[in-house]
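Note that this complex is displayed minus one protein chain, with the remaining chains in position.
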Amino acid sequence: MTTPERTEVLTGVRVRGLTVAGVPSGAPIVDSVDLDVRPGEILGLVGESGSGKTTLGLALLAYYKRGTQLAGGSVAINGVDLAGAAVRRMRGDAVAYIPQSPASALNPALRIRTQLGECGGDDARVREVLREVALPDTDVFLRRYPHQLSGGQQQRVAIAMAFLGRPDLIVLDEPTTGLDVTTQKHVLETVRKMCATYSCAAVYITHDMAVVAELTDRIAVMYSGRVVETGPARTVLRSPQHPYTARLLMAVPDLDGRREIRGIPGHAPSPVRRPAGCAFAPRCPLVVDRCRDEVPALEDGVRCFRAGVSRFEVVERVEVPVVSADAALEVRGLSAWYGSHQVLEDISLSVPRGQCVALLGESGSGKTTLARAIAGLHPRHGGEVVLGGESLPPSGLRRTPLQRRRIQYVFQNPYESLNPRKTVRELVLAPARVLLGKVPDGLVEDALSQAALSPELASRYPDQLSGGERQRVAIARALAAQPEVLVCDEVTSALDVSVQAAIVELIAGLRERKGLTLLFVTHDIALVRTVAQHVAVLEHGRIVERGPVAEVLAAPEHPYTQALMADTPRFDTSRFSQ
Amino acid sequence: MVRLAVKRLVFGALILWAVSVVVFLATAALPGDTAQAILGREATPERLAALRLELHLDDPLVSQYFSWLGGLLTFDPGRSLVNGLPVAEFVGPRIVNSLVLMLTAAVVSTPLAMFLGTWSAVRRDRAADHVTAVVTLVLAALPEFVVGITLVIVFATGPLRLLPAVYVGTGQVTFVDLVLPALTLVLAVGPYIVRMMRATMIEVLESEYVQQARLKGLPERTVLLRHAVPNAVGPVAQVVALQLAWLAGGVVVVEFLFRYPGIGYALVDAVNNRDLPVVQALALLIAALYIVVNLLADLVSLVANPRVRTAIR
Partner (left out) sequence: MTAAVAPASLLRTAARTGRTRVGLVLVALVVLTALLGPLVAPHDPTDFVGVPFGRDSLFGADNLGRDVLSRFLHGGQLLLVLSIAATVVGVGVGTALGMVAGYRGGWRDELIMRIGDVVLAFPQVVLALLFVSIAGPKVWLLVTVVGLSHAPRVARIMRDATLMVVERDFVKAAEVTGTRRLRIMTGEILPNVTGPLMVELGLRLTYSIGLIAALSFLGLGLQPPTADWGLMINENRIALTVQPWAVVLPVVAIAVLTIGTNLVTDGLARASAGLGRGVER
């Protein structure tokens, strides 16, 4: 490694040619990355799952998880090379890390005081930092164990821990995952304030474009282990030069409803199967032969032979007036329990035929329980579920095959909802076999094509499919039963933004073409606008607000809906265009 | 936490009661004439009748069970059919001998195995880890009498006649008598603890809180001793308990092999002699021992878990 060199001025973080490879394959998970972060600057490191952003973030602290190793390049912080013996001394002091989930990153067996005390600094310093992150600095608080804190508090403790040693570089790995939007907003504010106070260089790793737009000064976009575009946040968001960046931005849901979303076909390759040439080439609309043979270099902040050809196009969204229709599905006075704990209280809801109702709520609001009660998966409920004028028994087992057929359910996580031991054909056929009696010819092919899947996939196993393809198979399985109502439970939350957009397009198209009635359960208020005509907002097991989407989002009445609207980070392109 | 502990205790007592029913049924209610089985084919009708009377074999099963249970609760489980001694008097000193053997094995094996497991996890995938893995796999596979006989062949016969092959005393146990039986038990239970400790430590060492501790720049020693080991001890305590409880059964074969004067050897003897009251009492005793050790382990892991500990405040 290079010898440490010191310069007088603080140069921040300088990364050159950083490559991290998998063991034993040797495939680069992070491939020749160059980055610069100045003191006081927040760099947003954006990428979808598998892009190598977390591996890169840890490599900035010279930490390599098991199964990965440094394969080349260097990281220097204020001129000091982060290598060899210097690392241990610099960690926690010059460099610090804020993890994705503080619940698992705080040691469950140690008190907060012990865990903060280890980061250097005396008792007074610990209390000072606690106050800075808006936590109590009392002995009572310091004596607590991590499990006695809320999710937001745990994340603040993790932030305090990182800033205790006054680091020069801080790496934040999606630190707001799993927090509700209001807590997320507060945590982001704290991060911004702390970075400014300590004027440290920060790298904020995320997949969320809206957070990046609100928080960061500069952006580096990663795709399949490489930085494909980097530059000032405003510039990149306003006029992305790389086709991937442009398409990614077009896939982000627009809370203000001025723009349609568009997915990116295909899926990102794993490091082991990365194609020669540009990794995005197979999905790129602008691809030319050269892209397939040669890896473009990062020039002027873009890694693309056709840089600048692509534009971020705003597809204007046309507001379709909501027409009235009779209710295909009605819920009357539904209450549900887990043991003695009531999770839903007197829910009434009407889903008009051929339209989509979004059920919006954060984790713990009871939205999934409601969806499951409607599908007959949560029999412990009171009240009525009425389908086409016919009241359904609470338990799916007591419903007739016809009743079961008419409501189909698509699960949140396609990695869990498909039996890994069955082929796609068997999976799609299973409900049809039970529910239709006689299986019509070509049912599988028909269902697959409706879900925009090639019939060749029929003989594959779920392991051989990407996340997006799996979710399409789950949708095809539901369609094969020829339902009237499709209940979609957070169907995109396990998927990347670019894939989410494509699935949302598919579901919206099914409603328009086939007149399918949809109940779309989601936690993402920005998605509601894109997919639904009506929205019902669920908080602590009660519906606090409902109505046509355009009206509710334009003028929310309930404080909870207002808070959701105010605290959700916006990816508002118009802000950058001036 | 106290409520949880009381619940476990009550549960343990219930299991013990159910165990007594099983012991009774297995010996008294299986098809076949118990008296005939005890005395053999040659027995005269008079002797059979006398034995039936002594063991109340002609009474209904339920009343047989309750008179037996009553005897147990008053510490009078009857007399041995072989030597006529009261069972309690016969079993007493043997319990002490067996407990000494089990405790010796437990005290030696537990810390040693936990240390080896931790060391192996820290050296993961290096030569030391591979050697430990193979050795523990081999030892875990071997039935304890195979381990014991091998030890006898190595240490008590041939050129190295360091230790006695079998116990030849009259009831008093000395250190020399203890070495080979205890070593056999250590080699029988140790490998499981080593493997469990290694697996748990590897899981803990890969956890995010250990990653975070390393990213704080803590020395590896602190990471290991303060952040990793305490979180591994809880899950491993369960396995340790299971293994120590296993000792209660392990002593049977090992004591027989070394003719060690404990409850295990006595049980095998009693079964061979069809000494019904002794078999019943010893089987129940060993099961009780097993339950108590498991109960203790439950309580230890309750106390070790900060979530449970803080729940009462």
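We call the chains A and B, going by the order they appear; numbering starts again at 1 in every chain.
Note that in this section a residue touches a chain if its C-beta (ideal position, glycine included) is under 8 Å from a C-beta of that chain, and two chains touch if they have at least 3 such contacts.
Since we're looking at a predicted model, the values are computed, not measured.
J.: Which listed residue (A:V129, A:V171, A:A375 or A:L527) would be found touching the missing chain in the intact complex?
T.: For the chain that is not drawn, the touching residue is A:A375.
J.: Which listed residue, A:A481, A:A501, A:V528 or A:L564, touches the chain dropped from view?
T.: For the chain that is not drawn, the touching residue is A:A481.
J.: Which one touches the absent chain: A:R404, A:R472, A:H523 or A:R546?
T.: Going through A:R404, A:R472, A:H523 or A:R546 one by one, A:R404 is the residue touching the chain not shown.
J.: Of A:A430, A:A452, A:V544 or A:M565, which sits in contact with the chain we cannot see?
T.: A:A430
J.: Please identify which residue in A:T230, A:Q355, A:T369 or A:S417 touches the non-displayed chain.
T.: A:S417
J.: Applying the definition given at the start, please give the residues of chain B touching the unseen chain.
T.: 15-16, 18-19, 22-23, 26-28, 30-32, 34, 37-38, 134, 137-138, 140-146, 149-150, 152-153, 157-158, 165, 245-246, 248-250, 252-253, 256-257, 267-268, 270-272, 274, 276, 279, 283, 286-287, 290-291
J.: Residues on chain A that touch the omitted chain in the whole complex?
T.: 22-25, 67, 272, 375-377, 396-397, 399, 401, 404, 408-409, 411-413, 416-421, 430-431, 434-435, 474, 477, 481
FYI, only the chains that are shown with their structure count from here on.
J.: In their shared complex, at which residues does chain A touch chain B?
T.: Per the touch definition, chain A meets chain B at residues 61, 63, 65-66, 88-93, 96-97, 99, 101, 104-110, 114, 118-119, 145, 147-148, 158, 161.
J.: For the complex, give me every residue of chain B touching chain A.
T.: It is residues 206-209, 211-219, 222, 226-227, 230-231, 306-307, 310 of chain B that touch chain A.
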